[in-house]
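Missing here: one protein chain of the complex. Every other protein chain is in place.
Then we have subunit A:
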Amino acid sequence: MNVLEIRDLGVDYLSQSGAVHAVADVSLDLRRGEILGLAGESGSGKSTLANAVARLLRPPAAITSGSVVYHRQDGTAVDVLALKRDELRAFRWKELAVVFQSAMNSLNPVSTVGAQIEDVLRIHAPKMSRNDRSERAVELLQRVGISADRRRSYPHELSGGMRQRAAIAIALALNPEVIIMDEPTTALDVVVQRDILHEIRALREEYGFAVVFITHDLSLLMEISDRIAIMYAGRVVETGTAEALHRTPRHPYTLGLLRSFPRLHGPREELLGIPGTPPDLRSLPPGCAFHPRCGRAVEECSTRLPLLTRGPNGSDGSDGEVACLLNGGRGVEETS
């Protein structure tokens, strides 16, 4: 069932002023063919988590604990964190592909989009002929809504939306099982954003890959995801189906996210529903990291660290979890 299993993953950024615990004790499952949304304020560790799974972390980042296991379609399990260089090269893009936030920056400015697709094919499918490669590139571009003649365009000749589509086409090139999308639509305007979301859903139906979709815009996630995980200060604080989270959020932070209205213009970070600012990851408050900003915090919240436990969102057969001490570990009980 699961294509990716993350267990107790911890990532630190080492620096002179102490280690930044960007990701701590994260356990997450990604099911075959599902869209898993990952939400949280910026700085909550979403990209770090994604890059850890894709093995793209660079110093000063270091994985301090945990495991990432990938399950092939044939049932064999792969320890992602232990992959050697050549295995990793094959794993990345044949099994797992990534779409980065800014497609302007993630496409090579001096190379055509067609060439950047063919690049992948040349390395991973060496038996393909030159003609086959360019045919496949055209096919992929058309599949994401880019006309064939754009194959010879350079990134700067495409609009922001087109660039992001091209980046998605590159991700699709080898039919991966998992695509990690790190804020793929954040830089785009709302209309283009919608188009691309629908495109992603449609492609998922067609190809059957699973998606980890990262954004700080929870309302956007509600539209596209099957399940959602909420991150706060490096930890997953709640998981559940999009529907359950929308209907009965259990963590006060989720509730705050839902009640805030990200503004269309200006800094999206400003979340009206939650007072205060995200904590300094170098020195987290004791207990629940969210308690200084939580209107419902009780005394225990500042001393005990709540663990992610199967919550009421899971009782209806889904597997919702929440990390909150309120109501005996079941979190808040009110509808958004």
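As a convention for this text, contacts are C-beta pairs under 8 Å (C-beta built on N, C-alpha and C of every residue); 3 or more make two chains touch, one makes a residue touch a chain; residues count from 1.
As a working rule, contacts and distances are computed from a predicted model.
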{"item": "Name under which UniProt lists the unshown chain, selected from \"ABC transporter permease\", \"Hydrogenase maturation protein HypE\", \"NADH-quinone oxidoreductase subunit C\" or \"Glucose / Sorbosone dehydrogenase\"", "value": "\"ABC transporter permease\""}
{"item": "Omitted-chain contact residue, chosen from A:D119, A:D195, A:D217 or A:E243", "value": "A:D119"}
{"item": "Sole contact to the chain not displayed, among A:Y13, A:Y70 or A:W93", "value": "A:W93"}
{"item": "Touch with the omitted chain, as defined above, among A:E157, A:E206 or A:E333", "value": "A:E157"}
{"item": "Residue touching the undisplayed chain, where the options are A:I170, A:A233 or A:C288", "value": "A:I170"}
{"item": "Sites on subunit A contacted by the missing partner chain, in the whole complex", "value": "54, 56, 88-94, 97-98, 100-102, 105-111, 119-120, 123-124, 154, 156-157, 167, 170"}
